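Next up is a structure, given as structure tokens.
With one protein chain held back, the other chains of the complex are shown just where they sit.
And now, chain A:
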Amino acid sequence: MSTLSTNTDMVGKTRKPLAEFWRRFMRQKVALVALGFLILLIGAAVFAPWIAPYDPTQPDYVNVLQGPSAQHWAGTDTYGRDIFSRIIWGARISLAVGFLSVTLGAIGGVGLGIIAGFYGRWIDSLVMRVCDLLLAFPGILLAIAVIAILGPGITNVIYAVAIFSVPVFARLARGTTLQLKQAVYVDAARAVGVADRVIMLRHILPGTLPNVIVYFSMRIGTSILTAAALSFIGLGAQPPSPEWGAMLADGRTYMGVADHLTLFPGLAIFLTVLGFNLLGDGLRDALDPKLRSH
């Protein structure tokens, strides 16, 4: 397991591994660039109403299907809407779907994982068996099954994508819990009669967090990609929402005529997902340098 989580066993020395982690992370040039890009993107999403030069959904039939220009940096679509503005507003949707779904998945998964690892026996076998089953499925199929029940729409996409993050986090949290369960301070807490619930929340949960954070970043990339795919096939965000996958689907009929309709949304998805994946790789390497050689 990671050096960070083993070091947190030593109560009172938790600062040192954090500083060490930070020092190693600062050396990851690629991950730092990715982090910078993501901070910019999050800023753009938060301040979209002030940054975006045009209304993302207001049609402008005078300026239909125009190529990139000084007025419209990324051109306009079939309704004359400014694509650059739509991409900035779309960042809100994609980032919100990514963060919310992975947060939901992480809460569910870490909770299940800690309970499974802590109590062991049949609870453990049951939880892990279900996780194995879910892990064997490609995320998109699970998501489509959930959409089939809840109906299409961006809110339902969040739930649909959250579900396949659950087993990943459950496994991760269970592994750490099994280790920490043996720790002296957990034994001590139990000996003085601390309730199980408190032990899990206060003594085990913090130990699982370093790994959870690394996977959080990587799962956001996957989740954004899956959500965009769902919107692309018409099961996610519905028009006139400026969701990137839906924009790609809208623009495909104009390929060869107006390529900027598919170029910019595609680039937005790619760069965002790449950013989260590179950040995740960097966090992982900083957390556990041993993994680097692989």
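Assume a residue touches a chain if its C-beta (ideal position, glycine included) is under 8 Å from a C-beta of that chain, and two chains touch if they have at least 3 such contacts; residues count from 1.
In this section, contacts and distances are computed from a predicted model.
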| item | value |
| --- | --- |
| Omitted chain, identified by the protein name its UniProt record gives, among "ClpP family protease", "Imidazole glycerol phosphate synthase subunit HisF", "Energy-coupling factor transporter ATPase" or "Glutathione transport system permease protein GsiC" | "Glutathione transport system permease protein GsiC" |
| Full-complex contact with the absent chain, from A:L133, A:A188 or A:L201 | A:L133 |
| Contact with the hidden chain (one of A:V214, A:V273 or A:L287) | A:V273 |
| Residue among A:N63, A:T76, A:S223 or A:T262 touching the omitted chain | A:T262 |
| Residues belonging to chain A that touch the chain removed from view | 129-130, 133, 136-141, 144-145, 147-149, 151-152, 221, 225, 228-229, 232-235, 245, 248, 252, 255-256, 259, 262, 265-266, 269-270, 273-274, 277-278, 281, 293-294 |
